[in-house]
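Structure incoming, see below.
Removed: one protein chain of the complex. Kept in place: all other protein chains.
Up next is chain A:
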Amino acid sequence: MNALTGGNYTTADGRKIGNTMMEMKNITLRFGGVVAIKDISFDINEGEIRAIIGPNGAGKSSMLNVISGFYNPQEGEVWFHGKKRPPMRPYQVARQGIARTFQNIALFEGMSVLDNVMTGRLTHMKAGMLSQMIWKGKAEAEETANREIVEKIIDFLEIQAIRKTPVGRLPYGLKKRVELARALAAEPKLLLLDEPMAGMNVEEKEDMSRFILSMNDEFGTTIALIEHDMGVVMDLSDRVVVMDYGKKIGDGTPDDVRNNQEVIDAYLGVAHD
């Protein structure tokens, strides 16, 4: 527990953080004999940038997979906006306003950048089959309205020049950006980013950090992100959860975490008993 649990605080740079949006209570996740997550609790507040860090295999991605509904934990509860969430399929989670990116990019390789980002709008598109068949009325109007939103996101992420390019032809760094655009297009309340800067050079990392900060600032998107680059984590995040071997070993502001002996040990590779 730390002072900031429960939300409603003001950050050093003057952003107002709201109530608790998501609360993970005593989550345990097993794969056969492997315990990927051991009795972990933490919360995410509205408007926050929350980081999850930890060595390889610590269970960070598994935690995001629990939040986004890929895995149902054997024990524990997920609370979202003050309500306990029943077991859900990923598409149901998406419809609640939670979007994400993957550690290994998961784009639709056969579609153009524009179409990929447009798929991010699917939860907002309601025109029925018949209207789409004749492409008049609701279907056409909806397509145009959503295209406008998507174009704004494309401008925001500076990918205008490649909007008609098939995704399969793009280099890695741009793919990561397109995947972010797709997630952002959903206008999520909570955005989960699994290692958004993995494999990027310094310049690309700076761009990505800039995007993450302005997403949070301009659109008020709450963000939970996994990242290995400590510099980035310390700069971006309001609070950090530290995991090691499926357990939570630290939780607090970047400064708290940096000075936590258990965290230092985990990163220096002190032997486990």
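Operating definition for what follows: a residue touches a chain if its C-beta (ideal position, glycine included) is under 8 Å from a C-beta of that chain, and two chains touch if they have at least 3 such contacts; residues count from 1.
Heads up, the rule we're going with is that contacts and distances are computed from a predicted model.
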Chain excluded from display, named as in UniProt, from "Dipeptide transport system permease protein", "Tryptophan synthase alpha chain", "Amino acid/amide ABC transporter membrane protein 2, HAAT family" or "Cytochrome c oxidase cbb3-type subunit 3": "Amino acid/amide ABC transporter membrane protein 2, HAAT family"
Identified contact with the non-displayed chain, of A:36, A:51, A:139 or A:249: A:139
Contact residue for the chain not shown (choose from A:151, A:207, A:229 or A:262): A:151
Touching the absent chain when the full complex is considered, from A:182, A:205 or A:239: A:182
Residue ranges of chain A at the interface with the undisplayed chain: 68, 70, 89-91, 94-95, 99-100, 102, 106-111, 115, 118-123, 125, 127, 129, 132-135, 139-140, 142-144, 147-148, 151, 182, 186
